[in-house]
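Quick notes on the structure that follows.
We show some of the complex, not the whole, and keep each chain where it was.
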Amino acid sequence: AGGDVSLDTARRDRCGYPEVVYGEGKTPDAIAAIIAAQQERGEPSLVTRIDPAAAADLEVLYPLACHNATARTWRLAAPVGGAACEQEAPQGSVAVVTAGTTDLPVAEEAAETLVWMGVAVTRINDIGVAGPQRLAERLPELRDADVVIVAAGMEGALPSVVGGHVAAPVIAVPTSVGYGASFGGVTALLGMLNSCSSNVAVVNIDAGFKAGYLAGVIASR
Amino acid sequence: AGGDVSLDTARRDRCGYPEVVYGEGKTPDAIAAIIAAQQERGEPSLVTRIDPAAAADLEVLYPLACHNATARTWRLAAPVGGAACEQEAPQGSVAVVTAGTTDLPVAEEAAETLVWMGVAVTRINDIGVAGPQRLAERLPELRDADVVIVAAGMEGALPSVVGGHVAAPVIAVPTSVGYGASFGGVTALLGMLNSCSSNVAVVNIDAGFKAGYLAGVIASR
């Protein structure tokens, strides 16, 4: 996959899943070379932070792949004869929640990662704390999940509130949604790290992929 | 009141209440001099951030004063023949809420300020979001208040949640309660400034006095 790339080919043996491609700043050619190498090894592929032009280029090569423009992800099953496509009988169950509609891209990146890992996803959108009855209505679904992912920007209060209602682990993803003293997600990040609910773990700002991967690892155990 | 002090004697005419004494770093003598000047003008006194030794000294001079050790405040009515002691028929009604028991000193400073202003106070303690049914039980009292003050540290999520339930203005006071990435109240402050509830205004970290004063000004209008 190119002279400058040292693809981590042992990742699947060591960690259970092949290396995921971080698309930011990679040329379509560089991405295509990595995917070809993974297909040859019988592995499925996931590309994150892909831009629309690169996705369009790849679509020509792999028409069966799935491009989610909101999530900025691109997903491809393992080739026939290789490992079976795991999405067919998903294991476990993860709820992916947003506080507001603008948190959707981050939540979708998490959801796509879970689908790639073969884990079932329930999406619950726009239930932030300013309108509290909206969360109340979705509590049964939240209590059913093995893991809950909560994406929120601004003050990032929703993971704490959800964490107070469920026994499962909550993966909090701060988003860069907001303005002024939201500082591109830092305020939400700090709030989540200081959550008074004991079951809340945190990942980086806008790190939908990481939230999804962690939730998938936990839910599929 | 001493050569280095320019007491703002016009404050009561301009703003409705006499100057409040910030006790931090003032000697008992300096405080006593200011109080004597206010008594002479027929004005009640409020000292904040007073340390126990200074309060004990003042108690000898003014045995009828009220020292609240948790709030670190010291309060004295106007002298006989001057303005009547306003606490007797309190106006308006302010709910003073804490997220946890360690937020109590800040809440008490707010409550003492309100009492000094002649405003009725309802105290509601330890109803943070990790145990959500505790807030639910106190909602009727919260909805009855003219203004709600919410003191919270750590992630500071409670003002947003309260703000989603009431129509009245919410004065959020971040407290320096917490550790690690709570940064002495900065995380709570930032969270409150980014509240997705539209009725939330913010004051400085640990600024119980300011929250109380603002709530008093609004509730007594």
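Remarks
Note that the chains take the letters A and B in the order they are written out, and that residue 1 is the start of every chain.
In the analysis below, contacts are C-beta pairs under 8 Å (C-beta built on N, C-alpha and C of every residue); 3 or more make two chains touch, one makes a residue touch a chain.
No experiment lies behind these values; they were computed from the predicted model shown.
For this complex of identical protein chains, the structure file gives a whole-complex count of 8 copies, while the figure shows 2.
One rule holds for everything that comes next: only the chains that are shown with their structure count from here on.
Chain A and chain B, compared by their mean Cα positions, are separated by 44 Å. Chain B meets chain A in the complex at residues 99-100, 128-132, 154-157, 160-161, 163-165, 178, 180-183, 186-188, 190-198.
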